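Removed from the display is one protein chain of the complex; every other protein chain stays in position.
Presenting chain A:
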């Protein structure tokens, strides 16, 4: 299974990476641990937190508690590094190109972009009619290049939709759709409330390769099963 293999691999990589850095941090001779000046320590903690955030978001299903705690810690570190700039979740355009402001801008952009991706991922889980953003291909830093405003715009767009299409009305939404394709035994029961509707078709422009590969795989699985069920005959 695609995702199963991917997930295990990522976990292994994470373990290796954290073990390697672990050795570094726990080394009593390591300057950063003991005697680093506060600014340098904050900065490396900041980098570490961003790294953790990135790792967390790359999981197929991020641990929400871990994610929230890392983000909150990142905000604290951020606040201590640039106390002059206020700490709004909505980033304002950077005033002067000082290092702190750049850090703030990029980290806020990274934060809102990462939150945007989290929101979109979770919206997808809730069955909303928005194209799911594949996190593997485009990590948050990639999308933050456009600046904070566009991603906020995307969030605003998703906002009202989130409010309308929560939870209970899902079954009614999909009543008209022909679900015979999904009545196959292979589909996990948990997917019952989350059948994608035709609204899912447009908007899948980003990273088409991944989605096509997914669809191909799913079609292969379906065709393979139907071939098994059908008695052998000519052609096909």
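The criterion applied here is as follows: a residue touches a chain if its C-beta (ideal position, glycine included) is under 8 Å from a C-beta of that chain, and two chains touch if they have at least 3 such contacts; residues count from 1.
The definition used in the following text is that contacts and distances are computed from a predicted model.
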{"item": "Protein that the absent chain corresponds to, by UniProt name, given \"Very-long-chain (3R)-3-hydroxyacyl-CoA dehydratase\", \"Serine/threonine-protein phosphatase 2A 55 kDa regulatory subunit B\", \"DNA primase\" or \"Anaphase-promoting complex subunit 4 WD40 domain-containing protein\"", "value": "\"Serine/threonine-protein phosphatase 2A 55 kDa regulatory subunit B\""}
{"item": "Missing-partner contacts on chain A, residue numbers", "value": "1-4, 7, 18-19, 21-22, 25-26, 28, 33, 41-42, 45, 48, 52, 60-61, 63-66, 68-69, 71-73, 76-77, 80, 89, 112, 115-116, 118-119, 122, 124-126, 155, 159, 162-163, 167, 186-196, 214, 218"}
